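Showing chain A:
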Amino acid sequence: MENLNLEIITLITGIILVLIGIWGLLTQKNLIKIVIGFTLFNTGIHIIMVSIGYVKNRTAPIIDQSVNINDVGNSVVDPVPQALVLTAIVIGLGVTALMLTYVLKMYQKRKSLEINNYNDLKW
Partner candidate 1 sequence: MEFKNIGYALLTIFIVLNYGLILQGVVRKIGARVGRRYGIRWYQPYIDIIKNYAKRSTITHGVMFYIAPVFRLTGGIGLLLFMPVIFGSDIFGNFSFAGDLVLVLYFQFFGILGMALGAAESGHPYSAIGISRGLSQVTSFELPLTLGVLAVAMQYQTLNITEIVAAQQGGFMNWTIITNPFAAIAMLIAFLGAMGRSPFDVVLAPQEIPIGPPTEFQSGLLGVLQLNRAIFPAAKLILFMNLLFGGATNWAELILKTFLIYMWPVFVGTVFPRFRVDQSIRWFLTVPLIIGIIAIILI
Partner candidate 2 sequence: MVGPIYIIAIALGTAFSLGFFKKANSNFSFAFMLFAMAFMTFISGQWLYAFLTQQQETIQIFTAGFKPPFSISLQMGLHESVFLSLINIIGLLAAIYLYDQLREKGVQMMMIFVLLFMGLNVVIMTRDIFNLFVFLEIASIATAGLIILDKSINATSAGFKYIIATAIISGILLIGIIAIYYFAGSLFINDIIKLNLIYVKGGAVAVFLVLIAIILELKPFPANGWALDVYEAAHPGIGAVISAASASAGIFVLAKILPIVGDPGYYIIGLIGIITFLGSNLLGLKQDKANRLLGYSSIGQIGLLLTIIGLTPYLGDKTLFIAFGVLISHALAKAGLFWLAGIINSEQIKGWAAIRRNPHLLVLMGTFIFALVGFPPFPSFFAKWELIMQLANNDKILWLALILIGSFIEGIYLFRWFGYAIKGENEDLPEFKIQWNKIIPVIVSALGLYAIGYYYSTLTGLAANLNYIPLLFIIFLYAIDFLPVYIKNTISIAGIGYYLYITFPDLEEFRLIFALIFLVGGIIILLAGYAKKGRRSGFYPLVMMMFAGLIGLIEANTTLEFFFAWEIMTIGSYFLIIRGKKSMTHALSYMLFSVGGAYLILAGFGLAHIGQSSYSLDILANVQSYAPIIFTLLAIGFMTKTASIGLHIWLPGAHAEAESDVSPMVSAILLKAGVFGLIVLMLKMGAQSFGSFDIYYALAWIGAITAVMGNMMAAFQEDAKRLLAYSSIGFLGYALFGLALMSHLGWLAAVSLSVVHFMFKTLLFLAIGGVVMRVKTKEMYKMGGLIKKMPFTFISVLMGIIVIAGVPPLTGFGGKWILYNAVLEKGWFLPAGAIFFAGIIAFLYCFRLIHAIFLGQLKDEHREVKEAPFWMLLPQYIILAVIMLFSAIPNSLLKPIGEAIMPYFSEGALEWQGNLAISNFGYWNGELIMYIVGGIFVVVFGWLWFMNRNAQEVKQFNIGYSAERPSLPETTHFAYNFFAPYKKALGFLVSPIISDFWEAVSEGIHAIADKIRRIYDGNAQTYVLHIIAFIVIFYLIAFGGSYGI
């Protein structure tokens, strides 16, 4: 169990979430479920990002009592991935919202959430 530390767990969780998301994207026929698949995929990626930035036995990159002010460099995890993940989450939110808008528009026009009903354009 020595190897099974937090870093690995989050990484594996992220990867599993990504795979579940892709699975959902590919197999679900309901538009909403497809969007959920995407959000899982996205969340998985965010978790992977965080896990990559994590350094063992260090704390969050917030300067408070638990951090030695003189040794910030060695006591907190890398703040950059954390900053990046915030941006990524925002973007993911935007994308998800846009997807849902599209789903809404499609439903308004055709009263169906079945993805196979939207195959008019092809070849």
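If you want to know what made the cut, all candidates are chains of the complex that A comes from, given by their letters.
In this section, contacts are C-beta pairs under 8 Å (C-beta built on N, C-alpha and C of every residue); 3 or more make two chains touch, one makes a residue touch a chain; residues count from 1.
These figures come from a predicted structure and were not determined experimentally.
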Touch-positive candidate for chain A in this complex, from 1 or 2: 2
Chain A to candidate 2 touching residues, read off their complex: 18, 22, 25-27, 31, 34, 38, 41-42, 45, 48-49, 52, 80-81, 84, 87-88, 91, 94-95, 98-99, 101-103, 105-106, 109-110, 115-116, 118-123
